[in-house]
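Here the structure is laid out as structure tokens; the discussion comes afterwards.
Shown here: the complex without one of its protein chains, the others still in place.
As written, the chains take the letters A, B, C and D, and residue 1 is the first residue of each chain.
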Amino acid sequence: MKQNNNKAHKFGMVIDLDKCTGCGSCMVSCMSENNVPFKEDESNKKDSITWMSVYKLTNGKSFPDTQIVYMPRPCQHCGGKGDHGHSPCVSVCPAVATDYGYDTGIVSQIYTRCFGCRYCMGACPYHARYFNWWDPKWPEGMENYLSPDVSPRMRGVVEKCSFCYHRYQAARDIAYYEGRDDIEEHEYQTACTTACPAGAIVFGDLNNPAHQVHQIVKPDPHPDPRNKHVVGKSRNPKVFRLLERLGTNPKIYYLSEREWVRKAGDNYLDGEWDKIKNYHGATLSND
Amino acid sequence: MDSALIPEGAKRCSFPKFAIGIAIVSAVVLWGVFAMFLCWFKGLNQTNMNDYYGFALWIWADLAVIAVGGGAFFTGLLRYIFKIDELKNIINFAVIIGFICYSSALLILAIDIGQPLRGWFIFWHANVHSMLTEVAFCLSAYFAVLTIEFIPNILENRQANKVPFFHHLAHNMHGVMAVFAATGAFLSFFHQGSLGGVAGVLYGRPFAVREGLLIWPWTFFLFTWSAAAFGPCFTLLVTKITETVTGKKLVKDNVVHLLAKISGWMIVTYIIAKIIDTIYWALVTAPSLGFTLSHFYSNNGFYGYWILITEIVLCGVVPGAILIMKSTRENPRLRLIAIILGVIGVCLNRWVMVLQIMAVPVMSFDTWALYFPSWQEIATTILPVAYGIILIAVAYRYLPVFPQEQELNTIEPVAEAE
Amino acid sequence: MKVDRRSFLGLGLGAVAGVAVSPVGIKLTDDSSIWTQNWPWTPVPIDGEVTYENSVCSLCPGSCGLSIRKIDDRPVKIEGLAEHPVNDGGACLHGIAGLQYLYDPARVKTPLKKNGDKFEKISWDDAIALVAGKLVDIRKSGSPEKLACIADKEQGSVSGLFQRLLKTFGSPNFYTMPSLESYLEVTAEALHGEGMTIGFDLENSDFVLSFGAGIIEGWGSPVNCFKANASRRARHAKLYQIESRLSNTAANADKWIPIKPGTEADLALGICAVILKNNLFNGGATANFRGGFNKLAIMIQKDYAPSKTAEITGVKASDIEKIATLFAKAKMPVAVFGKGRGDGAQSLKELAAVHTLNCLVDNINKEGGAFVQPQSEYLEFPDESMDSIADAGFSKNKAGRYVNQLIEKVNESSKPVVEALFVYNANPCYSLHDSKSVKQAIGKIPFVVSFSSFLDETAKEADIILPSHTFLERLEDVPSCAGLAKSVVGLTKPVIDPVFDTKHAGDAVILIAKALEGSIAQNFEWETYDECLESVAGGIWDSLSEDGYAIISEGAPSGSVAVNVSFLADNPATIQAQGDYELTLIPIDNMRLINAGIAASPFAIKTVSDKVLKGSDIVVEINPLTAKGLKDRGYATLTTPMGTARVMINLNEGMMPGIIGMVEGLGHTFDNKYVSNKGINVNDLIGPVIESGSGLDAAFGIKVKISKA
Amino acid sequence: MSEIENKTENGSTESAGEGTTGDTKDDKGLGLGVIFFIVAFVVCFLSGTLLFPKLLYSKKEQPFNFDHALHVDEAGDCDSCHSFREDGSFTGIPKLDTCLDCHSEEALGETEDEAVFVEEYVLEEKEVPWYVYSRQPDCVFFSHAAHTQTAGMDCVTCHGHIGESTSLKPYEENRITGYSRDIWGKNIFGIKKNSWDRMKMDDCAECHKEETGHKGYCFQCHK
Partner (left out) sequence: MFPFSFEWAWDMAHVVFFGGFWYAVSILGAGMTFCILKAAYDTINDSGDSHH
């Protein structure tokens, strides 16, 4: 599988945190694209389903030196250690309700298969997975806006961002129909990407040098010499990934000019950051 | 009234007294069953779990009962494989406790999943790479072993044993019990281990993750070892409680001392391994991911270093030390303290390996997530305890659970209050 | 033969074996397995052909182009329209959630008439007849000016129809809600003359000096501003944000300059003073100054020297000098006014002072600067023919210049100032300061007609509700009137047949006019609103209907404009917050909420942080130093001269000490559990403060006391 | 087990020693038992095989009959009616508009079914509520383009020879799952003689495995 991978896609994203305004368009676009339900009180953020979630980070300093940044967090579509497809969540699902598409790099979630053990949620350090604690209910008449491209979920199963896989399916449909081998960059864009009014999100194939996302990220195809689990590290010093040191190998990259923001992407021991911050991205390991 | 069912020569309390006791505990069972049905019909919104706490009280209860139920497999292993014959005097009870623990664990799992009717997908569509799959398979297979081990004891009931087939079946099952026990030990090794693996493989959770051997993180072995070490403590504790409640001595001291001694040495070896594991994790694993030890034990209202010290020193080193030394081990009070501490210790370990993992923030900007269970979760967690009490009471009343009971209790001519 | 137990055994075993060998077992197992995966109560959306329709959003003045994805006849998704001149692709969360407005079960589904405390359904015919009957009575009584109308804006054909109805009826009392558009006009009128408006070329400016304008908080045309802001780094442009709170704009800016709330005007004048003192101004530009430029110059040198300004504003004198220098020396600087979204209370002093900076550095009508030009009149309504009653009524004075003055007058007067009120696309009972007294005033008006799609706070006070279509069900011209560099008119198109028994407000007005007969009816000879639009939009109709939009003006207007600084030269007093308490409560604009009349959608509410709304509690922001003993996430009671409120505390280092921030847009009382009864309406706690000389309600906040609850 | 109970009841409670008394009686009983066994087996097996499907599936008649063979003759291949849209999606059962490309308010033929079609649907401008034999559940995504355009498969492979039929069989709906019987259940044992006999995930996977070497990832066919 992995051998004939040269044609395989690796869809990913780079989010420019300096452009992000925290406006929430990506969240709502995602919800309305993916038939995400809503309930009366959504202010308990720990049981509120938002595939795309926007975190607000501060630099921890006091007035007037305090700064904030917004960090949109979809599912990171981790490639897992060594980028072999054993994402933290995929490897633990006991019933294969989630798998890693080696052809796209996308982590799926199949609601009809999931029986709600929630192990994947425990495995995900990004809180990108959501459980349907309630039966989804739409106020009378509102089912009319549900999209047939995405299955509504039932109570008791886990759901998460799918990189709008149905858009990939639709794009492939056209390509098949027109007898093309593959799809163009613009044909497959996620709902959050197209909605972002600031253009902060760039989506595309990390394996394709022609794609914008590749050009910004410049992923290093080789394992990080200092941490063999880390593959695909960005060669752009302004780009980082969330919790890169864990070796989850997320496909969401973040871009920021601000050092404190880049530092917030991972955990560092005292003084560690200063030693490595100028190295592209930032990971070190003991091996 | 039910005297025909009571083992010959055994003294038991009057049936009305027994019935009242059972009724009181049954009320607790009903409360738990009510909560269980609420969870099934209204869904898991009845709990206080959330997307941060996908695993919570129930999974802890699961891990804990399986850990303390480890007495069954370990005693069986010693009795049937290592041929430590004295243990035949406690093996029946160890099996019953194990049976209760494992059936409870399966019940809790059935409540815990979001789509209980799809629960069998874990078998049918098994992902063999998931530790949870391994847990499910070995757990249910081992539960079958426990049932098999329990059956002869049931068949030894006065009335059942009169049925020739049952009599022969019990006899024959005793004959091949070593095979079952060996299979049980094999299965137990893997499911106790894979329960440890459940946490240890979470490489997205630096608090949980451990290096290991092949596909098995160190927690895999630590869990098996700790279940073997602390399981007998629980067997002894429940025996002690039963003795106190019935007011009878049921197992001879030499048996208790032997099991306590074995448990003690197991605890000591385990705790040494656990200390090494903790030090390696604190000094190597976690720092390599950017975490200091203090990250896991500060900035929150509950999880401090106390929990680490309690688990390892107070509830590990101390009981281990008490139980390996003859003088302290044979002191009934110290021994009791030791086995209580041991049971608390293993439960605390499982708590840490479930709930603290969920509570610790991983992303640098995340915050500690604390949780308190809802009454429905508490009720369903108490349910197995109440169910266990009933099963033990019934088994004790009607089955020849303790082979030494008569010997130890014939001298006293006066019927004592039970 | 004896049938014994063995026979039954045989029977039983045979049955079991028979069933086991038959397909029943496997089939039932499999089917029940499938059954557990397809719960009948989980909706299954119907598939069909995907089509896209273009339209324009009219939820806010931004007027973004939308692309609506439909499955057969069913709209399922709203997205921003690529290559639309306003938003080019992106869309804000409110527009994207538009379908939730469309299908909101809390919509007004038929015309309603109030009976006692309750509304009852009536037919459209009856409703129109009732309204017309009432209006005929008013006209007969000889004071047609007692018909008033409050609408969201002046521009656009529907607003035009309302104005036409009032005029031909005989009333000058047409009001709009305060909005950035209205402030742009007020400012332009004060400095450049009547009929002018201002636009800011944020996309091209290389130095944006924003006096609290929430450029990424929903100010102006939000998506357009997001885009301009996002391209800033690539253009090497700078944004300096002057604001008392670390808003998102401040956080995103190159520099955040915290300032004492309400002293923005003083800082602007202080910067003017530095520019004048250091001769950083453009000499040529000052030639356009009228109305006492010298007087102004002398006044500000005296009263707004850096040290003095620093004292007033809390901004360091050195910073003031630095900002002045940077601003004046930038190639294409622009100073932007309109705190927050720009539709809250503003003082003319502040608006004028900030805009004077633009005039001083001569960026007027230059790329990257401020564009001053006449308001675009793209509609051509035929001249009205008015009868004598209409002439007489229309020539009377308006009850007040602004809507808050109308409210005040209604409340103060013992005789009815207004006999009948039309409310369209406006929710004064929610959006204006001291909403309690606004409600009281609306309650005093004998006959209130609401054209709202939702049972909002004002509609609840109405006697008749003539529900209008949502923007997804109607045709309408939507001018973008939000301070853009270019002026664009979009065309909202119906993408679905009306979901409920509603009518286009334009059609309702035409029907009312026709029912009034006589000269009024003569002015409304169109059969339908659609026909009316096509005829009055004559010049741009082709472009509207073909492209979905028409660009009225683009790029820097030519020519210079005169600047009249007489208002400032008189050194008007800076507005002070009402009350004597120690702290100041200021409203916060949050992009994820709406502070116009409508409530945010369920989706939008879902995105709101738990540091803004927790359960039904509103969370206020306060600096830990100011909070003293109050705990983060603890409860407190706020007391202002207008009332008290229980709030949750969020300790926030981004707040200037001494102020408390409360978000706008919560506390709605719609009949929609997903969006209503959450938090409180900050306008309940703030009372109007009228600026002398302009008449504007300029209450930027109010003094407040906080105590542990 | 009952055999043993039998014995214990007949025998003494002290010992089961004399368990095998009365051989002849037992033999008779056994003989009868065998007969009962056979009868019960046959009855249950037959009802499980013949009656059970009848109970499991509810039959629904299509709104009116449709002659595929005739339409193929008149209109051409399957794709003249079951066509692709420009976005590569598949239209499935044609909408009324497609029918009206040929049909009008005047009947083309003389069948009763066409009369029903014209009167109840064309004149009323109502879509025909066809039951779809091959409807997959909501969780399934299926790309017709991938299979027929790119992989060059025949319609017959999955849909069988429906194009040659002159009448529509009744639609059979599984009472438990709501699935069409064509998805799986044509043969109640699940035995598959033709590629179109079943359309379950395993059937998709089987072909994918053969043709592409891989059963496919979840998202290939799920949504």
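The working rule: a contact is a pair of C-beta atoms (placed from the backbone, for glycine too) under 8 Å apart; a residue touches a chain by one contact, two chains touch by 3 or more.
Keep in mind the model is a prediction, meaning the values are calculated, not measured.
Contacts of the undisplayed chain with the visible chains, over the whole complex, involve B, D.
For the options B:F18, B:F180, B:W265 or B:F365, the residue in contact with the chain missing from this view is B:F180. Which of B:K88, B:H129 or B:R158 touches the hidden chain is settled by the complete complex: it is B:H129.
Residue in contact with the omitted chain (choice from B:F165, B:W265 or B:W368): B:F165. Here the missing chain is touched by one residue of B:L44, B:V145, B:A286 or B:A379, and it is B:V145.
Remark: the residues of chain B touching the chain excluded from display are 123-129, 133-134, 137-138, 141, 144-145, 148, 164-169, 171-173, 175-176, 179-180, 183, 186-187, 190.
Although one chain is not drawn, its touching partners on chain D can still be listed: residues 4, 7, 15-17, 19-20, 201-202, 205, 215.
The working rule: only the chains that are shown with their structure count from here on.
Note: centroid distance chain A to chain C, computed from Cα atoms, is 33 Å.
Averaging Cα coordinates per chain places chain A and chain B 39 Å apart. Residues of chain D in contact with at least two other chains: 87, 89, 137-139. Multi-chain contact residues, meaning those touching two or more other chains, occur in chain B at positions 115, 118.
Per the touch definition, chain B reaches chain A in the complex via residues 43-45, 49-55, 112-116, 118-119, 121-122, 124-127, 129-133, 136, 198, 201-206, 284, 287-292, 295, 357-358, 362-366, 369.
Residue ranges on chain A touching chain B, taken from their complex, read 44, 46-47, 55, 57, 71, 81, 86, 88, 91-97, 113-119, 121-127, 129-135, 154-158, 242-243, 245-248, 263-270, 272, 285-287.
In the complex of the two chains, the chain C residues touching chain B come out as 32-33, 36-37.
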